[in-house]
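Removed: one protein chain of the complex. Kept in place: all other protein chains.
Note that the chains take the letters A and B in the order they are written out, and that residue 1 is the start of every chain.
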Amino acid sequence: MNLIAPVLLQILELALALVLAPLLTGWVNQCRAWLQNRSAPPLLQPYRQFAKLFEKEVVLAHNASSLFRAAPYIIFACMALASMIVPTLSTDLPFGPAADAIALVGIFALARVFIALAGMDVGTAFGSLGARREMLIGFLAEPALLMVFFTASLISQSTSLSTIVETFASREFAIYPSLAFAGVAFTMVSLAENARIPVDNPTTHLELTMIHEAMILEYSGRHLAFIEWAAELKLYVYSCLGLALFFPWGVPQGADLSNLPLALASLLPKLAIGGALLALIETLSAKMRIFRAPEFLGTAFMLAVLGMLVHLLLETGK
Amino acid sequence: MSGLSANLSELLSIDWILLLIGTWLLIGLAGLTVLRDVTAVARLLYPLGALVGMALAVCAFNALGAPAEIAVLPLGLPDLPFHLRLDALSALFLMLLGGTAAGISIFSAGYLRKGEGSAAGLQCLQYHLFLASMALVLLADDAYAFMVAWELMALSSFFLVTSDHRNPEIRSAGYLYLLIAHIGAIAILLCFGVLQGAGGLAASNGVADYTFDHMRAIRHDTFWASAAFGLAVLGFGAKAGLLPLHVWLPEAHPAAPSPVSAMMSGVMLKTAIYGVLRVSFDLLHHPLWWWGVGLLALGLVTALFGAIFSAVQSDMKRLLAYSSIENIGLLFVGIGLTLTFQAFGMTALAALALTAVLYHCLNHAVFKSLLFLCTGAVLHATRERRLGKLGGLIHPMPWVAWLALLGVLSSAGLPPFNGFVSEWLLLQAFLFTPGLPHGYINMLIPVAAAAVTLTAALAGYVMVKFFGIVFLGQPREETISRQAKDAGWLERTGLVWLAALCVLLGLFPVFVIEHLDFVTRTLLGTGVYAASGNVAGSHGWLLLAPISADRASYEPLLFLLMISAIVVATAAFVHRFWHGRMRRGAAWNCGFPIQTPRMQDTAEGFSQPLRQIFEPFYRLTRELPTSFDKAPRYSVVVRDHFWYLIYLPLAHLANLVSRGISVIQQGRIAIYLLYSLITLVVLLFLVRG
Partner (left out) sequence: MSHYYGQIINLLAAVMLLLSFAMLGQRRILSLINLFMLQGAVLCTSTVTVALVTGQSHLYWSALLTLLLKVLLLPWLLHRLIRRLNVKWDVETLINIPTTMLIGIVLVVFSFNMALPISQLAGTVSRSTLGIAMAVVMLSFLMMITRSKAVPQVIGFLSMENGLFFAATSATYGMPMVVELGIALDVLIGMVILGVFFFQIRERFDSLDIRHLEKLKDD
């Protein structure tokens, strides 16, 4: 009996991620439209998009290789695995020990490498442009994310995400300045990694300003559906990660199905507020020039390192 | 104690290994008899050498858990025979040598061609001599045997590097390599001298004994111990490619034939690491904390330098050479961390850091050799080393491309392959550094961890550039890729062997670490699993949790299974419920009608953002076209500051001094006879008293 509950919770977490991720993106699009005083697309539009794309036929370039055809599935699998590791419904997940925070960063890196290679595969100018820019963003964002995890690990004495969430949730309310720094750095990194303004515009149609979109120009049909779903899953995973690190109250500890309604009741409002905040940030900022992006991410990196130093000074050895 | 007795059942592992080394030498000598016959050398001798390599790896594996064995060979000088010793550290590196050599030898069997450089039989001799000398370096138990084997290794590799000696660039690369190798050898010799003689002649009972046993027994005071450590770092660092003695690496590796580059990068650099480990942990017992911090800083600078420079190269093999410099830097960071922990008495953490170092040695040997051999296959297929002329090779060369992809993913440190495991272990060790009891370093070392993550991310960028420009996209020169053919079956076997090692090292880390524990126990006194109270394998063979399962854990096999399962499940689901239809057409390219292969990114173009960010670190010369050029040209050349700031001035100085001294050489016989007369008069004057 005590094996069924964790496995069920794990499967439920994966299913919830797959279903909620497009909804989250739809919600962010709606909030952005409201803030910009225009009429919004329907909330369920991303689902309709998938249905349309799955129906369509795939058109491949003549020289697209088997790497190009396999990449969408691999990227989707990476993001699905990531969603199974981040604790949202419970901290006692069977896949929790399979990967810790450092391995989670590795999963994101794996997905990024594959999408960059897929962008370079067909050999167009835009694909390699996008790949180059994506690797630049990734090269700076990955260390910043790792430093945020370092700060969290130094506080909770562990790199396992379950343990981090349990430690943060069970501590009495305390203001950690180092987590404040880490939080700002994490927000900047997630804006960059999810291709949001101010780093990249997800709705642009000007090729020279694209980063993420440029790499997937040659994809169509079900391949494109999987890549878009993976991008939406990535946003969902980053949001859940931010909630788990900085607002972990409400995540039940231990696998108990009776805690499920509480978990859902705390997760959904938090995600909704997070989505609205993201829309607010996107509306208030302007997209930066691509050559300012390294400075932006360098600042995030410095903030994360600073957070670690502040923790070592203020929160230990008094 | 055993000699070369005839009774086979009495032979110890060390005797078997000596026999195998002798077999290598025989194979090399046999190559002389069939000097120009490429087929005989390639089909017979090299595969035999590969078999010997495998046997060596198996013997060394058996010797890992066994106690140390010694042998004394009656070679050498009358009073200084060769002492040899096989302990856990030597066994690990012999395993590395044997396993990698097996793959590289099989590849060379398919790679050898007529007319490339010196005669095939001669190359066979040099190659097997190289292998044998490296094995002897790993076994040597006294300074004399070590130096003889070290010099033999340097000389044989010099001849291998200058195989294509008709090319003047290759000759000068070989010259530079030999020069720096000898500077290093002098430092190592001095180091052994200090280790042996620091106790004074009285301590060794009036006998000059250069064995390592003798050096182990002496307790050195701080000054001499630090001097020995510094000399060891200088000497072994010159061979490993540590800053600032790294300048030979980017010249020698591209100049050598690809199997030789693979052997040098994969195995020879590791013998230098073996040397540093042997001196710091075995011969010098009590490390000081500032040795560790200094080595960590030096390794960090080397790693960043290697990563930054590898990003801007436009030659395949130079890119991989600089990437080797980066990995060597990371290895030295790990060794520095181990020394620091050991100096503060935190032995369990030192074991963790040392495990990360040893694991990374194994990983780097395997994936770097794989990558170099793939570039060799590409070079043979296209005769082109410059990235700007390649592209789209995944279509004519699928085997090489997919195996290179495995190597690239391992090199970038991505799960679930082997590069990720050693990086994970190193970062876990770094997470413990705020507990160090020293004020400044417990804050500075976490910042060093940030720099390590930056280096790892940069390595990912470089590997994407390497794979994407060589194998993906459209061919930048149509003629080149049209005549490219995939690797032959012998070459494929070698590549598959190395790729399989990459995958196995990545999927079964617990098994590897249990065996690495033999080495850490020998050097530090405790291993990762023994120290933390876990009986070896108490978490099972699946879960890697070196400290405790609550603290950090990683299950690579489960990881790989889940990703594969999701891929298969989604593909099946979509094909079943919708459709799997697909057709081919022209590339979309946003509707732009004209598209040529020259519109893709070049190698310089792909690395342009990094060139802009790290501009102060390079010495850039750029040639920009103006608006009025009829035939506009753009070229950018990146050079190394160290060459212009250190080496060229030193060379000028050496020239000046030698020109000054050459004043003595007047050329007239009367003056030379005068010199002899003066010397005779002075000596008579001195002796008379």
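We adopt the following convention: a residue touches a chain if its C-beta (ideal position, glycine included) is under 8 Å from a C-beta of that chain, and two chains touch if they have at least 3 such contacts.
Because the structure is predicted, anything quoted here is derived from the model rather than measured.
Within the full complex, the chain left out of the display contacts the shown chains A, B.
Among the residues B:32, B:217, B:447 or B:568, only B:447 touches the chain that is left out of the figure.
Interface note for the absent chain: among A:17, A:263 or A:303, the touching residue is A:303. Contact with the undisplayed chain is limited, among A:94, A:177 or A:250, to A:177.
The missing chain lies against chain A, touching residues 174-175, 177-178, 180-181, 184, 294-295, 298-299, 302-303, 305-306, 309-310, 312-314, 318.
Not every partner is drawn; the one left out touches chain B at residues 439-440, 443-444, 447, 613, 616.
Criterion: only the chains that are shown with their structure count from here on.
Note on chain placement: the centre of chain A and the centre of chain B lie 37 Å apart, centres being C-alpha means. Against chain B, in their complex, chain A makes its touches with residues 54-55, 57-63, 65, 67, 70, 73-74, 76-78, 80-81, 84, 95, 97-100, 102-103, 106-107, 109-110, 113, 116-117, 120-129, 131-133, 135-136, 138-140, 142-143, 146-147, 150, 153-154, 157-160, 163, 207, 217-218, 220-222, 226, 291, 294, 301, 304-305, 308-309, 312-313, 316. Only residues 391-392, 394-395, 405, 409, 412-415, 420, 424, 427-428, 431, 434, 442-443, 446-447, 449-450, 453-454, 456-458, 460-461, 463-465, 467-469, 472-474, 543, 545, 549-555, 558-559, 562-564, 566-567, 570-571, 574, 578-579, 581-590, 595, 597, 599-601, 605-606, 608-610, 612-613 of chain B touch chain A when the two sit together in their complex.
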